[in-house]
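Apart from one protein chain that is not included, each protein chain of the complex appears where it belongs.
Showing subunit A:
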Amino acid sequence: MAAPVRIFLLVLLLLGPGGWGRAEPPRDSLREELVITPLPSGDVAATFQFRTRWDSELQREGGTDHSFLRYAVLPREVVCTENLTPWKKLLPCSSKAGLSVLLKADRLFHTSYHSQAVHIRPVCRNARCTSVSWELRQTLSVVFDAFVTGQGKKDWSLFRMFSRTLTEPCPLASESRVYVDVTSYGQDNETLEVYPPPLTTYQDVILGTRKTYAVYDLLDAAVVSNSRSLNIQLKWKRPPENEAPPVPFLYAQRYVSGYGLQSGQLSTLLYNTHPYRAFPVLLLDTVPWYLRLYVHTLTITSKGKENKPSYIHYQPAQDRMQPHLLEMLIQLPASSITKVSIQFERALLKWTEYTPDPNHGFYVSPSVLSALVPSVVAAKPGDWEESPLFNSLFPVSDSSSYFVRLYTEPLLVSLPTPDFSMPYNVVCLTCTVVAVCYGSFYNLLTRTFQIEEPRKGGLVKRLANLIRRARGVPPL
């Protein structure tokens, strides 16, 4: 299960000839779009995307150099308004016009899911990739929760979601569109109605499912000028029942097992719910050095049997220098749960290495799963029956699977932590005193002391004894 919100600082600089953008892209063009997907549970997902491209003077030779590939994660960061403001400032119209007027912090954080991203990548401008454009893509996804904001009602409008409506496109934008998912669930008749009625619709296969979208183009004068503002409304014709949401073909869950502060186990559960297709998954784990992984305990089991990964790359950690890196290619059998587990021991940190809130625990970054997941379209047995026979003779490779990258939840692991307070000092002091005393006491208990009578006294005593002997008196 992918955890709802976090910020990933994912700097993926893939320098090299990419397969993207064969044609020369327009310079400084802005495309913005908003996709609204009503979910059967009554929640509504909204995804903003803003894309800008500009030319760069960077000239490069061909070939991918993997020494430029970097990966870094900050698992601890929690998204809040201070992440949103600088993000909005990157937009050419800021939040003055276009879709970005909807980005109001108090509404966007009044949600049950919030995900914010910035992607930067080079795009080749010609086939030989001698010159490069840069692409900046900003995405923001939120899910408005029927329970929190809708008071149980399932109908939605832009105004209710964002407390704003759309008035004008961003003047700098070459494209500015709103898509509303109007795919009917199950039956033939429509379950969902949008107002104002869309001028066009658009159909495509998205993440393996066939979707229908109502399209509103803000650059089209007819859309906005009718009422000077565009307030798209969704109405459920037949309110869907409270059914469990459809289960995706691939999802994952990660947790720490065991208790106590000495050892533990990192377990990742990978679910393949596809009824008959197995597919491979690339699992990438980075684990901080203070969890000392026992690599010999790495076990991968599916359906009770051992599952041998076809590829393993392991880079051991160096204390205070570099984390463990573990990368595996695992085949997930059809309708199975695969458990990847590895044991670890918690290291003792130096006392200056603890964070200011050491009892909170230490974060372990999420695992990253990359996979080509079979499509829902191809999996539905009903579709085979209705579609022409040649469909199964020449399966379309594009729609038979789609690429997905999943992040599991980050983990919170508590390390052995000294009590940084007065009692701790007292305990240390007491232990020292006891240790010092122990030696002496042990000495006293095991040794026997005997008085050794001095054989001869000093000069005076010897003289006195001589005199005494001469006098016939017993010596001293």
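One rule holds for everything that comes next: a residue touches a chain if its C-beta (ideal position, glycine included) is under 8 Å from a C-beta of that chain, and two chains touch if they have at least 3 such contacts; residues count from 1.
Keep this in mind: contacts and distances are computed from a predicted model.
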According to its UniProt record, the missing chain among "RCC1 domain-containing protein 1", "Autophagy related 13", "GPI-anchor transamidase component GPAA1" or "Elongator complex protein 5" is "GPI-anchor transamidase component GPAA1"
Missing-chain contact among A:S157, A:T299, A:S414 or A:N465 belongs to A:S414
Given A:S29, A:N231, A:S267 or A:S335, the residue that touches the chain left out of view is A:S267
Residue positions on subunit A contacting the omitted chain are 1, 3-6, 75, 78-79, 109-114, 145-148, 151, 242, 244, 253, 255-260, 265, 267, 357-361, 363, 366, 409-414, 419, 440, 443-445, 448-451
